[in-house]
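All remarks here apply to the structure that follows.
Other chains of the complex are left out, but the ones given are in their true place.
A and B label the chains in the order they appear, each numbered from 1.
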Amino acid sequence: MAPKKMAIIATKGTLDMAYPPFILASTAAALGYEVQVFFTFYGLQLLRKDLSDVKISPLANPAMPMPVPMPVMVQILPGMESMATMMMKNKLKSKGVASLEELRDLCLEADVKFIACQMTVDLFDFDKSDFIDGIEYGGASTFMGFAGETDICLFV
Amino acid sequence: MAPKKMAIIATKGTLDMAYPPFILASTAAALGYEVQVFFTFYGLQLLRKDLSDVKISPLANPAMPMPVPMPVMVQILPGMESMATMMMKNKLKSKGVASLEELRDLCLEADVKFIACQMTVDLFDFDKSDFIDGIEYGGASTFMGFAGETDICLFV
C-alpha cells in the first residue's frame, strides 16, 4: 500500500508557531507518512542554521498564558520580547519538550523533505549559506504537485 | 455511505480566531460530518469553562475594521484591549451572532469530539478542572489517526 502523505506550508517564523510544523511533520513521518514542508514568507527563518533569533512576542496575543498579567504598555518596553522568548524556552526545556533544532533534525532523519520558497528567498534577500544543508529550493507550482496528492495539507 | 470527516487543529485563543473552529465544526456537524477538533497551544484557552478572558487585540492587525481609526500609540494604552473586546462582543451580539459558549455547546450537542493537547496542558500548567466536561486528552499522534482519514483538515 502506498504511504499516506502530508504537506505543510510553513509561513510563520515565531517561536510558538515554529513548533507546529516540526511537531506535525516529525509525528507524521514516525507514523509512516511521506512528508513535505514548504517554507515561505517568515517560515524561511526556520531553515536558518542558527535558530537563536527565533523569538516570541507577547504583543497582540492576549491568549498567551503569563505567570503575571502584563499590561501592553509594559510589553512594549525594551527587552520584553527577549524576556518572553527566554521564559518560553526555559518552560519548554523544563517540561522536556525538544528544542526546535532537535525537532528539525528529527524531521530530516525521518526523510521529511524541506523546500524553501525561492520567491521569498529572493524577496527578502536571504543568504542561502545561512540555511541548513539538505533542503531544496522551489516554487508554489512544484509544491502543488505533491500537495494535490496528500491526505493532509495544512497552512501554518 | 460513511459520513464525511473534518478535523481542525485550533491553535489560537483570541476572540476573533476562536470563532472559525466553532463555526466550521458546528456547520460541518450539521451537514452530517464526523468532526474532531484538536485544541493545542493558545487554542486550549477555548476549552475553559469561563471564556470571559478570551480577548481581542487591536494591535498588529491593521485589517481590523474600526469605528474610528486608532493610532498604534493609542492602542497600547491601558484598557484598550478590554475596550476592543467589549466592542467586538457588543457587535456580535447586536448582529445576532451566537456567543462562543453557545457555538461550543452546539458542537458538543452535535457530537463534535474535542481533544485537548496533553503536551500543551503540561507545558502551560493548565488546570484540567478549569476545562469543560466531555473532552478528551491526547497527543498529535492520536489525532493524526483521525486526521489522515478526513475530507477536510484545517490548521486554524
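The rule is short, and it goes like this: a residue touches a chain if its C-beta (ideal position, glycine included) is under 8 Å from a C-beta of that chain, and two chains touch if they have at least 3 such contacts.
Just so it is clear, the model here is predicted, and its values are computed rather than measured.
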item: Full complex, copies of the single sequence (shown: 2); value: 3
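By definition in this document, only the chains that are shown with their structure count from here on.
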item: Complex interface listing, chain B residues touching chain A; value: 9, 11-14, 40-42, 45, 53-57, 59-61, 75-78, 80-81, 119, 122-126, 140-141, 144, 147-150, 153-155
item: Sites on chain A touched by chain B in the complex; value: 4, 6, 16-17, 19-20, 23-24, 27-28, 30-31, 33, 59-65, 71-73, 76, 91-92, 95, 97, 151-156
